[in-house]
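Sharing a structure, written as structure tokens. Questions coming.
As you look at this complex, bear in mind that one protein chain is not there, while each of the others sits in place.
== chain A ==
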Amino acid sequence: MDYISIFFQYVGQYLKTRLTYRADMVVEIFSDLLFQAVNLVFILVVFGHTSLLAGWSKDEMIFIYGFFLVPFSIFASFFNIWDFTDRYIVKGEMDRILTRPVHSLFQIVLERMELESLFGVITGLVVMFYAGSNLGLEVSWYDPFIFILLVIGGALVYAGIFISLATIGFWSDSRTDIMPMMYNIGNYGRYPVDIYNKVIKYVLTWILPFAFVGVYPSSYFLRREEWYTYAFLTPVVGLVFFLIAVTLWNVGVTKYRGAGN
């Protein structure tokens, strides 16, 4: 398909540009790694006092964090739309996007990708293998496929939520702090939802379903059968939220007013 070959053309161009600024890339990867290390240390510190939190062990928590890193890193590599309103609406860059024969959201994904973030996938896998071997988890031949499916679901949940938020820019270009706030809320998906109260748990499941990026899908690999229904709902929730987001986006584009003068 055309979109796939356009995608690879952009990736090729991206790598070419990035390799000429190699130092920047190294700094970026390093700061990502540092950030992930801080998060891990945080989990270790919390578990310094207790070895079980709402029935979850330290290694299980670490495993969930490792899993979370995978869909999150994929999301972070391709959906850099936290500054969409500023960059594309206020500055009117959307004009340019809309004069090209490729879906506007896809173009923005291509223009804003940050492939360095994909290193988070490796970190995540390493963390999962470490925690998983401590826990003595068994892996079946089909688990990698389920893993891929659940990871895609989780990444779509993130993408859906952040695209939906970005579309607000089509209706109102006033500044809000909603994006950074949402990044913070997203972090709650890294911990088991049963450590929160009912309302938060409900919100993280059905309204801002960040739980489908971390705990729910991980519980399949942790063989926590009580959560299996949620685990297998992950791709469905991801697809639904992503489709809602794309629909909102398509409506939003018809409301685009250009850079006001």
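Note that in this section a contact is a pair of C-beta atoms (placed from the backbone, for glycine too) under 8 Å apart; a residue touches a chain by one contact, two chains touch by 3 or more; residues count from 1.
By our rule, contacts and distances are computed from a predicted model.
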* When you check the chain that is not on display against UniProt, which of "Succinate dehydrogenase iron-sulfur subunit", "ATP-binding cassette domain-containing protein", "Carboxymuconolactone decarboxylase family protein" or "Phosphate transport system permease protein" does it turn out to be? -> "ATP-binding cassette domain-containing protein"
* Taking the entire complex into account, which one of A:Tyr130, A:Tyr196, A:Phe232 or A:Tyr256 touches the absent chain? -> A:Tyr256
* Contacts of chain A with the absent chain, listed as residue ranges -> 2, 5-6, 9-10, 13, 16-17, 92-96, 98-103, 254-258, 260-261
